[in-house]
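For reference, the structure discussed in these notes is given below.
Here the complex is missing one protein chain, while the rest keep their positions.
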């Protein structure tokens, strides 16, 4: 066959079809895990970039509020037809609570979300390594120094905040998120699937502004813990975990409790009473 | 029956159904009151968080403009299929003026809106108590000191503003809101129910920017009065009401008059003349 | 008939119907003029509020960019089913150029747009008179002093800008607007009527950011001239017109030329070549 541009196009199409068939995953569970892994990596990858601009660059706090909303919208869209794009163990817990996913699968989702967040943080670190080291005079310090940059990768409490206050803060912030996830999950509300990632992003920016004052509104155990673990491994050290009296577990447990509470509150106040169609 | 994960899932579903049936409210009025209570609590809960960041944190005035818009959108959505999400006595008055709700029910709506705002402010206070006290050196001062934080919970007039000027300001700001509520209420305009919370939020941010200069654009008697009452009770004292020559009644009465006027102006200039379909 | 709440509701409905019938305008032209008058008043009313916050308050330039976009969206929606909401003589000229409105009607539209802008500026001035006088130490100065506030009501050129540069700037800025009005007018593009006010607002913010550097992107002869005239009458004096070598005609003529050019450019590059359906 003569090599022409047209023949090349046909060849390309044939190749693409073969490529798709060769890599297509048949297992529905594997697809879902891959999607959650990918989307959570994307979320942390985008968010970490914004945090770099805030911690070592010229961004102000409004950038942080906006980028987490855009990160949620951007991260959820690619998976929205596969898992709906939880990208957050607290949301997976709510979905489990609604009975849309089994206990075992929920645990698997949470594990790949944490792994995804590690990868996302790692890629963003690789890309911003030069500017982070430039700012920190060649060293990586977790907290406590003027050139510390550990808060790029994980949340730490403000100096005014007790650990019990931090726990309540995370419960409340994620409770707010839970209300809206409960609202989206209720089919009678008719929020179309294609609109949900946009509204989820708006809600994320809203929570970041209204409940980010105390400790930056992590409200996501996977992105906080996964990214924190990566940072500890890459050179920030164990201080990522030990700082502020082993504070790290609060943005893990607080959101799990708060998220389910929020979804339940939505159902008690609104969801259970929606008129039948 | 053997306890397996699958059996647990079935048990959970059965339990959820029973839970729903057990808590489902049959009275349409009770549902509506619960929804207004919940949504107004949500509105004040979110907005108060943003005000904390502005008064004691590093937010600038754009944060305030944005968070009230996001708070409106977020608070209205959950109730949008039950009451439409008034979350504001001035809007309930407009809805009454349009004949969609009776006089007696309108009064009940307004009462639960005020109670909801009290709860929302209280929850947000509980969460931000540490940072508010940190900023105020351990005390709660309503107005007049550099460390006063009363404006987290209620509006106060700028120093240039007379009380008659404040009254006009609230009439005009809520008049602007009334024009758009009138516009949404007119069915010929075909603004779909699902789009209204988004547009309502945009309008709230717009009013906050263009008519928030004089006294912060409360334009909502329930969130202003309910939250002010809570603040007075929790330790800010009677100054929340007595400051600026008992100014507190202005953001109650001004919006009620302005809202209805605005909706009437919309009808006189546009609504009455829309072509029949 | 006994006076009960129910009877009152019926009475109210009857009254509302009578009110509507009594005030309903039959003339299609009169409806359109009223709508343009109302919407342009709304646009200038909202925009002037934002300018007050920028000139005498703590807003930064991003507030100005955002408020003009929100003002356009908010002002256009109420009229969007009657005239489409031109709110700008440059757009009326484009609509005339497309043949959707006659020459005589176009002139009438432009007159009521200017009158509307005068009313909008007057109402906003009434509401912000106290803060404007507070800032200006009791006087109204158009330009040239640190306490001048004439730029609340009308555009003036930056110090680096020649008047020929200003004319080109207005042609280009409104040309950009014209491209999008041409795009919206082309029915093949299928931009639904209900979406147009939102996109028009986005475009307004875009122009304000990208072409507001030289002289603030008035790009609207009615809001600039109407508001400028009101300001001259209320106490700013003839300097509103004479300043910068009688610069005031540039934001009138520049946009009219630029708007039509922009719409024509859209058609030459894109519109004429759209595939038939």
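The chains carry the letters A, B and C, assigned in the order they are written, with residues numbered from 1 in each.
In this text, contacts are C-beta pairs under 8 Å (C-beta built on N, C-alpha and C of every residue); 3 or more make two chains touch, one makes a residue touch a chain.
Predicted model only: the values in this text are computed from it and were never measured.
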Of the chains on display, those the missing one touches are A, C
Full-complex touch with the removed chain, picking from C:30, C:61, C:126 or C:253, is C:61
Where subunit A meets the left-out chain, the residues are 5-6, 8-9, 12-13, 16, 19-20, 23-25, 31, 34-35, 37-38, 42, 45-50, 52-53, 56-60, 62-63, 66-67, 70-71, 73-74, 77-82, 123, 126-131, 134, 194
Contact residues on subunit C toward the hidden chain run 60-62, 65, 98-99, 102-104, 158, 160-162, 165, 168-169, 172, 176, 179-180, 183, 188-191, 195, 199, 202-203, 205-206, 209-214, 266-270, 272-275
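One rule holds for everything that comes next: only the chains that are shown with their structure count from here on.
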Taking each chain's mean CA coordinate, subunit B and subunit C are separated, in whole Å, by 29
Taking each chain's mean CA coordinate, subunit A and subunit C are separated, in whole Å, by 42
Where subunit C touches two or more other chains simultaneously, the residues are none
